[in-house]
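Just below is one structure, and these are the notes that go with it.
One chain of protein is taken out of this complex; the other chains stay put.
So that you can tell them apart, the chains are marked A, B, C, D and E in the order they are listed, and the count of residues begins at 1 in each.
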Amino acid sequence: MTNSKSGNKTSVIRVEHFNAAHRLENPNWDDQKNREVFGKCNNPNYHGHNYDLEVKVTGFVDPQTGFVMDIKELSDIINSQVLDRFDHRNLNLDVVEFEHLNPTAENIAYVIYCLLRERISEAVELKIKLYETPRNFVEYPA
Amino acid sequence: MTNSKSGNKTSVIRVEHFNAAHRLENPNWDDQKNREVFGKCNNPNYHGHNYDLEVKVTGFVDPQTGFVMDIKELSDIINSQVLDRFDHRNLNLDVVEFEHLNPTAENIAYVIYCLLRERISEAVELKIKLYETPRNFVEYPA
Amino acid sequence: MTNSKSGNKTSVIRVEHFNAAHRLENPNWDDQKNREVFGKCNNPNYHGHNYDLEVKVTGFVDPQTGFVMDIKELSDIINSQVLDRFDHRNLNLDVVEFEHLNPTAENIAYVIYCLLRERISEAVELKIKLYETPRNFVEYPA
Amino acid sequence: MTNSKSGNKTSVIRVEHFNAAHRLENPNWDDQKNREVFGKCNNPNYHGHNYDLEVKVTGFVDPQTGFVMDIKELSDIINSQVLDRFDHRNLNLDVVEFEHLNPTAENIAYVIYCLLRERISEAVELKIKLYETPRNFVEYPA
Amino acid sequence: MTNSKSGNKTSVIRVEHFNAAHRLENPNWDDQKNREVFGKCNNPNYHGHNYDLEVKVTGFVDPQTGFVMDIKELSDIINSQVLDRFDHRNLNLDVVEFEHLNPTAENIAYVIYCLLRERISEAVELKIKLYETPRNFVEYPA
Partner (left out) sequence: MTNSKSGNKTSVIRVEHFNAAHRLENPNWDDQKNREVFGKCNNPNYHGHNYDLEVKVTGFVDPQTGFVMDIKELSDIINSQVLDRFDHRNLNLDVVEFEHLNPTAENIAYVIYCLLRERISEAVELKIKLYETPRNFVEYPA
């Protein structure tokens, strides 16, 4: 029995976590409009979340290892590209990618995708699932 | 860095809960056949579940807000369209949509999809994931 | 190294599940008072839950087996004493213990304790933890 | 069958959530010592968490209701005493109780206990369990 | 209201569990290379996991039953085809399919897919999601 390139692709998913502060704001709007649109998430002193991050890599299984990708290597890349920049940080103040980008869950997922794409081979597909809370989460690309 | 309509779509997912009683029955069958097919779920006095509902909306991120859709608005729509009708109810007796439709998880997901479609723009895609128990769940559309 | 009766007691916990319908009602009150006190839980057509049940048995470890109690045997007792009576049932209509007892989580936990006590040795302590929902649960005895 | 004051006490537990930013700091120490002791949690721009809060109330079951305490009322008290002050806030800057108290999980649990005690009868016991992350949590009183 | 073959397909998912020992090894490599590639997972005395298995079946809802497939029947097939062979076993030593196939999560998911395909109609689609730990999981086919 073999499970190789003649067959279907397989996905491997690694889950990581980070804790961060943020606030939502559109700098082109006045305070009243920002409060109307973003509500409690617009608090100028910030609030925060435990973000759960699922990174999915899809490709063919290497018959030598039985892996799509070594999940330990995937974890290391997520740690150096994402967690070292985001964990225990203020996304608005400490992370350069959000200097001009509102740190909504949608935009954070997009930034994580871009940061990981720099280090993960184009031979595999990449998807991001980001939980802002257990009841609110996003996927990029859809 | 921007994350706009020239790129990929993003999905946002909101999780809600409701508790309901139901029983499974095909009124065209006799009691024996109903018991054979539906087993314990055919109990004439009903049983019940804590239903976990995930609603996924897929579209482009609005560059003004950083949102595909305001998740607070999505939650409000789920509450008024679904939870106000289903929560702490008997699906067979109290919910008009199941007057002639067996309230299996498959059919409940389909009804929820239709109820939400009335209020959610066709510009975005909509998917329903419904957990009847942590070990039994459905997705519509697949 | 040994872990025996000269030392401390150990607890073993088994988790089981059942799905049931119920409604809350005090038959000595009129409908208005029942609705005021029990709210949505008073719906005359019932609603339901996935109940998660944790049964904790505390005693000394038997040096022959390394067990406080065989957890397979504990599971069998919970199944025959509790799940065979409660699962996929209407607690108000189908379970004799609630003929004159309001099936609140507190009272269901108490009834489960009594049913299990009939079959579990007095040499060990017994505690019940019952989740009506992931956000509402009870413990008996406290 | 009755479950009343002649028997054992029962506990009821309600789970609520809030999201907040914080940083750990002892103002009597210099920056170097604060960084040594509190590490990443000392980030001057704050970080944040999804806090899961379990409030346990222990007492006798009221035979009229079958409740130790109406869990809806308990939820309302937690919302007005705790969530309205803490949710989507910066604990250090926005919450007066932490003006001179380091917002560690231990101290947050203690403050929550005090805020709830003002509104919950001394006839019942009160315990707080606070998850800062799924892997770090505290209980007060022990 | 009907939910039939003229519309979209629906997926039903059943979750099952098994506990097994395994080790990762490529017999064509020497010990040093195996340790380099597989790390702790190459321990010659084995280690183990609680595997969570999600089986997704996708098709049209049968208007007679309201089911895509009877989930009780799906559970029975998973038990006889997978759990009876894998649960409380050593995958390397006790399961013939891994005699010449490295039991990585990717390969286990593939073997489970093949074992279930023998018993599940080609009229429905089949997907496997296998959790080796809560933080490492795979999907086949992608």
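Just so we're on the same page, a residue touches a chain if its C-beta (ideal position, glycine included) is under 8 Å from a C-beta of that chain, and two chains touch if they have at least 3 such contacts.
Only a predicted model underlies this, so the values are computations on that prediction, with no experimental measurement involved.
Q: So which shown chains sit in contact with the chain we cannot see?
A: Checking the complete complex, the chain left out touches C, D, E.
Q: Identify the residue among D:Val12, D:Val55 or D:Ala105 that touches the chain left out of the display.
A: Selected residue, touching the omitted chain: D:Ala105.
Q: Which candidate, C:Lys9, C:Lys33 or C:Arg117, sits in contact with the chain we can't see?
A: Of the candidates C:Lys9, C:Lys33 or C:Arg117, C:Lys9 is in touch with the missing chain.
Q: List the chain D residues touching the unshown chain?
A: Residues 24, 26, 28, 37, 39, 97, 100-107, 109-111, 114, 134-142 of chain D touch the chain that is not shown.
Q: Quickly run down the residues of chain C that touch the omitted chain.
A: 1-3, 7-16, 56, 58, 61, 64-68, 70-72, 125
Q: Residue-wise, where is chain E in contact with the chain that is not depicted?
A: 17, 19-22, 40-41, 43, 45-50, 87-90, 93-94, 133-134
What we mean here is this: only the chains that are shown with their structure count from here on.
Q: Are the two sides of the chain B and chain E contact the same residues or different ones, given that same means over half of the numbers occur on both copies?
A: Answer different: the two copies use largely distinct residue numbers here.
Q: So, comparing C-alpha centroids, which chain is the farthest one from chain B?
A: D
Q: So what's the Cα centroid distance for chain A and chain E, whole Å?
A: 27
Q: Name the residues of chain C that each touch 2 or more other chains.
A: Residue numbers touching two or more other chains: 134.
Q: Write out all the pairs of touching chains, ordered by chain label.
A: Listed in label order, the chain pairs in contact are A-B, A-D, A-E, B-C, B-E, C-D.
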